[in-house]
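For this depiction, one protein chain was excluded, whereas all remaining protein chains were kept in their positions.
== chain A ==
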Amino acid sequence: MARTKGSGKSTAPKKPWKKILYGSREYPDNYTDSSFLQELRTNVHVHTVSFREAILGAGRVTNAICIVVLFSIVFVYLYNQLVDANTVFVYSCAGSILGYLWYRSQSDFQNGYWTCFYRDARMVAIFLSVGFASSPILKTLTETISTDTIYAMTVFMMLLHLCFKDYGVSPALVSSSLSFNAAIFGSICLASRLASSFHAFVLLSLSVEAFVLLPLLMVEAGRSLCILILVISVTIGALWSLSPPMTVFFVLLICFVNLICPIWFLKWQIHKENIYGPWDEAVVEDADNIVS
């Protein structure tokens, strides 16, 4: 068992070090060769985000915030009877129909135009009649709860809605169903403060339009900077008519979300350093269709 230990004391010229475990016993065990970490690779699959992409990505969050704010503004108008419930209903229906037509014009029809239209129309009819029939119940559901609690709950639910909404990336904190249910629950809370059950019905159908149907359109519109600016300016205008101080807060919030956060992101993405090397776990391709 003759083996040189410690730093090499042998006089014969050493063989070059090899990355093998069987042999090359001339070197001490803690010897580090110059080839150490040669197979290290960094940032193999990194995608550098441009400023435009960062702004548009943050724009999805801004869009969601704007929708929540616009919905709240409509509620305030209805609550203070500044606008007639009929008007809101008619305008929202008209908007939905226009949006629907635009949305359907983008999609292809596998089962023919009329089948598709018929299915959608039936869905709307069912939803409207059920909604209209149950709006008295929904209105009285949370009526006994004090107004402060209702507002606090709504704020909490809307925050939950914003936190868990699907913004196109997949971290752990995404749950579309939770997000949607939180928004609907928040609107049911608000509906109980309105004057009549028709008001409640209008608000609830508006909430479905705002939190279910509008995001479908916004996915299509998410790639354009113009629509983002349009949405923001409409929200600012509507909010200004209610409360100028709130508008200032809102503008600051939008600046933070849509300007400062993307700039931070761009500034810090140069520090990204993903390490790859021979120790990485190999990836098995089409592991899912072995048994088929």
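The rule is simple: contacts are C-beta pairs under 8 Å (C-beta built on N, C-alpha and C of every residue); 3 or more make two chains touch, one makes a residue touch a chain; residues count from 1.
In this section, contacts and distances are computed from a predicted model.
This figure omits one chain of the complex; the name its UniProt record holds, of "phosphatidylinositol N-acetylglucosaminyltransferase", "SUI1 domain-containing protein", "RING-type E3 ubiquitin transferase" or "Large ribosomal subunit protein mL54", is "phosphatidylinositol N-acetylglucosaminyltransferase". What chain A contributes to its contact with the hidden chain is residues 1, 3, 5-6, 19-23, 28-30, 32, 36-37, 39-40, 274-285, 287, 290-291.
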